[in-house]
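The next block holds one structure in the form of structure tokens; read it before the comments.
For this view, one protein chain was removed and the others were kept in their places.
Entry: subunit A
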Amino acid sequence: MSAMSNTNWDRRNVLRAAMGLAATGGLAACGGNTGRSGGSGEALVQYFHAYGEAGTEQAIKRYAAAYDKARVTTQWITGTNFESKLFSALLTKNAPDMFEFHPQIQMIKSGQVADLSDIMEPVKDDFNPADIASHTIDGKIWGVRMIDDPQFFYYRKSMLEDAGVEPPTTLDELVEAAAKLTTDKVKGVFLGNSITPVMNPLIWSTGANTLTDKNEIAYHTDEVAAGLKKLRTMFKDGHLLLDAPADWWDPSAITQGLVAIQWCGMWAMPVIQKALGDDVGIIPFPTSADGGKPAVTNGGWSMFVNAKSKNVDLAKEYVKWLWIDQKKYQEDWSLSYGFHIPPRTSLAESATKLKTGLPAEGVKLFNEFGHFDNPAWTQAMIVALESVIADTVRKGGDPEAALDKADKIVNRELKKLFG
């Protein structure tokens, strides 16, 4: 361009100014919409996985709204991969201040969660001792248990009667029952689309465990390998419900009559009872080897505070306010939507809904056969055994080889955690 007239300069100046504005505007927009109020320090963000029961999201938001010292925003994380969304968010600046998860030692070793001993110590005696134990590492308490969720089998009494099958008490009987209960309309058993939810119960019911007390591998036994082969038999023969539109944590499969026996959790009990009335019973995962005993997974969710949050103290205060002080809300959360066993002894004792009928049986299984979280059993190890299920039960591979492969991963992890 050779022309340099005044009119041209004006146009360019305007253009430059506009470009400059656009550039700064663009930069300013970065980091603007984080969902927090700017700089007041009175806002907290919490992550929850999406509970399936109606009204749960509203309930969590209602409790948060009742807190007057901070504005608490809830991120309700839908989808099946809450762990990876949570783990990746924790590394960023937009990490939640509080989140629900299970006690796992790597989060403590890497300094991701804050020590909650000071708020837990005064009320420690009112919590289920097993829950306190699973949240205590190096003498400190790292999380506040909100709910305990036993997982077991639901079965349709009428279907078992019609097929002439007694509720199975051993894994062999379960395999047999699955075969007898399978018709062209109904499958025998639902162990989840990926079969992974019964991995731990299988280990426990052979009398083995995931890890020893000294944090060494304890799952790699001949009995576990044999149990995997039995699961494979059910899978291969087409007696398992697979690729169901709703996975195991949702009671749809059993309520819609797709299956006679389903692995699910206590949380689904109100919905199942409403749909099936008296035509439902519950049993633990049956004994899988001589010397073993039936097993129930005592899962559940706990509240943690992000140690890198800008408002650790405020977040702790909120967790204390809601999950330690507000018994009314804790009771509502445990009993008004799905059924969960309150970890607070005082609440569990006054929970009349859990005193009779099927819920009382659930509590009995929880107390008698339940296995609580082992914080040393981390997500990487969980995934290693999920791969064992995939390789053996679904793909038909040799259990020994698959367990050997898992050993390598678990040992690598154990070495990193405990040296």
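Quick note on the criterion: contacts are C-beta pairs under 8 Å (C-beta built on N, C-alpha and C of every residue); 3 or more make two chains touch, one makes a residue touch a chain; residues count from 1.
We take it that contacts and distances are computed from a predicted model.
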Hidden chain of the complex, named as in its UniProt record, picked from "Sugar ABC transporter permease", "Roadblock/LAMTOR2 domain-containing protein", "CoA transferase subunit B" or "Glutaconyl-CoA decarboxylase subunit beta": "Sugar ABC transporter permease"
Chain not shown: contacting residue from A:159, A:217 or A:241: A:241
Identified contact with the non-displayed chain, of A:131, A:149 or A:391: A:391
Hidden partner chain, residues of subunit A it touches: 2-5, 7-8, 16, 19, 22-23, 26, 80, 83-84, 87-88, 91, 106, 110, 112, 184-185, 193-194, 196, 235, 238, 241-245, 258, 378-380, 382-383, 386-387, 389-391, 394-396, 416
